[in-house]
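Take a look at the structure below.
Shown here: the complex without one of its protein chains, the others still in place.
Chains: A and B, in written order; residue numbering restarts at 1 for each.
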Amino acid sequence: MSTDAKEVMVEVRRVTKTFDEFTAVSDVSLEIRAGEFITLLGPSGCGKTTLLRMISGFETPTQGQIFIAGQDVTHDPPYRRDANQVFQSYALFPHMTVKENIGFGLRMKKVPKSEAQERVREAIAMVSLGGMEDRKPSQLSGGQRQRVALARAIVCRPKVLLLDEPLSALDAKLRHAMQVELKHLQQKLGITFVFVTHDQEEALTMSDRIAVINQGKVEQLGDATAIYHQPKTTFVANFIGQANILEGRVVSRAGRKVTLRLEGGPEVTLLADDLPDDATTAMISVRPEKILIRKQREESDNVFEAEIAEEIFKGATDQLMLRTPGGLELWAVVANESARQATVHKGDKVFCHLHFDDIVVVQGN
Amino acid sequence: MTPTAGLPDTRGAERAPGLRGWLLMAPLLAWLGAFVIAPTLIMLVYSFCDRDELGQVVFTFSWSNYTRVFDPTYLKILLKSVYYAAITTAICLVVGYPVAYWVGRAPERVRNKLLALIMIPFWTSFLIRTYAWMTILKSEGPLNSLLLYLGMISTPLDILYTPTAVVIGLVYSYLPFMILPIYGSVEKLDNALVEAAFDLGAGPVRAFASVIAPLTRPGIVAGVMLVFIPAIGMFAITDLMGGARVPMIGNVIQNQFGQARDWPFGAALGMTVLLLFAATFWLTTKKDPSAT
Partner (left out) sequence: MKRRLFGLIFLLGIFFGCKEKPAPTPAASAGPGPSGSGAPTADKPKPGKELNLFAWSEYVPQEVIDGFSKETGIKVNYETYASNEEMLSKLLAGGTNYDLIQPSEYVIEALVKQKKLAPIDWSLVPNFKNIDPKLKGLAHDPENKYSVPWMTGTVGIVVNTDKIKDPIKGYKDVFQKKYKGRIVSLNDSREMVAWALEASGLKSNDITPENLAKVKPMLAEWVKLVKVFDSDSPKTAFLNGDVDIGVVWSGEAALLYQNNKKFSYILPEEGAHLFIDSLAIPDSAPNKVGAMMFMDYILRPEVSKLVSEKFPYTNPNLEARKLLTPDQLANPASYPPAGERETFRDIGKIASEVDKLVTDLKASN
């Protein structure tokens, strides 16, 4: 998805945040485009919330600047920023009804009563909470609370909506349903969403772009396919999906074509764009589902032999551990075909086929 | 044990206490019975009696003590006591709330130190603290010396033995009773709610009025009652720091058991004040939406 032409809605410019000695966010720069759904993805404690809170105004950067719609808001309090946040705990006001909660922002912004009522009604309809207007938050289910929190934020029609793991408290089924709803809503409203999650699947489903964050730094920024297929670092490769990270020595090189000898294993050839000319070793990432396994040798960019050392039944897929004659171990995933027609099993000698494109050079961390 | 005793407690507040509950409460109930209910009942009986030469109770029945309560002299004093208590409560609230809020929001390890600081004055006797204030405020005391030295005044301020001194003394004595319950409420207040209010466009004032204050209301109510009610009956501070110039209802009651030698009338006054307390309590707790 290309939104290059669109204006920048949020700009994070060389922002660092330190707590006492500890650096939670370190020299992060990020441009978020208007109408974009961007996800901050990373493991627990990597600084996602801190980054989000600097955009919403609850934390002040130690260094750097934050812009919203072209304006420097680095030192503005939250109530003067055109951004609203949906809190992880929802933070619904327990002493107010659903209607009062949703209308709160409009009351604070002194929107005329009749208009406010209309907008609240709309928002309630949008999140399908009709009939619950006069309930207190304590009388709602988790999913309903989540919708109230969402409605309370979008009713203000902010330029940017910041969401901090808004779905993490929901069970898997509801979470999937809400993911879809949320995405639809975002497309309908055209509001810029900055979404925080540590769930990679959620990030892949919903986002236009994903910023993978590790230890306070943006490790890689790109759309879902790029992040998945062209991870730049071992961290990204490992964090999103599964990956075999293998190390090899450069054996020969012809233009983009590079041949590596893997430690304790076969030689593989790949297309490398950004491997330095003088590199003698390289680290590669291979997705398990990209390894094609056949009993017979077939025509391919790379073929090598291996034995199935382990077979794990995973429902729709089988997970196989392959061991090459040289002792290299790597994982593969195959579709679980009909049991009768069972193809490969533990102990079988098989041929592994790998495309140039499916081998990605990554940087170590 | 009630039949529901083994089940999860879903409606805890409404559940009647089981045998175990009663047993656990027994010491408290005994204490209440012996030191609150019984004396109150005795006083109730006294308040309808007559007195002898030494002021002791003679058992007859009459309403005359209660009619005397409505003598303008005593009504005036009662009103004045309420007035002083109200001012004290208001100042304690205005001063105490920000302190309680600030302490309640402070990082945990700082918080305990700050709480200790608030409690430290309780380690010394009430009289000593009051005398300390008298020393500070007296004509030739440190406060006046400092102000004179700084050239802010040319003659010593007359603070001690004035209503101002009484209010200073009352506020000083009761401030912790305002701070602690509010602190309790603030500590329980989820910070995300405050942030949500800011996030939705509420400035500090509106966030306080529409979110923080309603959610810390139980603490405010408790603080107001813990200050207002005892402040009405307080007499030691008005005597010491106010020079006993303005009698408070507490002084009047005290005198009935002392020099005036009229226990039954003292009891009637006490019962009236008790009734007033009960009314205050009922009014402030009547509708408390955030009680749950």
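Just so we're on the same page, a residue touches a chain if its C-beta (ideal position, glycine included) is under 8 Å from a C-beta of that chain, and two chains touch if they have at least 3 such contacts.
Keep in mind that what you see is a predicted model, and the values were worked out from it rather than measured.
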Taking the complete complex into account, tell me which visible chains touch the one left out.
-> B
In the full complex, which of B:W133, B:F228 or B:F265 touches the chain missing from this view?
-> B:F265
Pick out the residues on chain B that sit against the missing chain.
-> 35-36, 38-40, 42-43, 46, 51, 53-56, 73, 76-77, 80, 126-127, 134-135, 138-141, 158, 160-161, 233, 235-236, 239, 243-247, 250-263, 265-267, 270, 274
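The definition used in the following text is that only the chains that are shown with their structure count from here on.
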Mind checking the centre-to-centre distance between chain A and chain B? Centres are C-alpha means, answer in whole Å.
-> 56
Across the complex, what residues on chain B touch chain A?
-> 190, 192-193, 195-203, 206-207, 210-211, 214-215, 289-290, 292
In their complex, what parts of chain A are in touch with chain B?
-> 56-58, 77-79, 84-85, 87-89, 91-95, 104-105, 107-109, 138, 152-153, 156
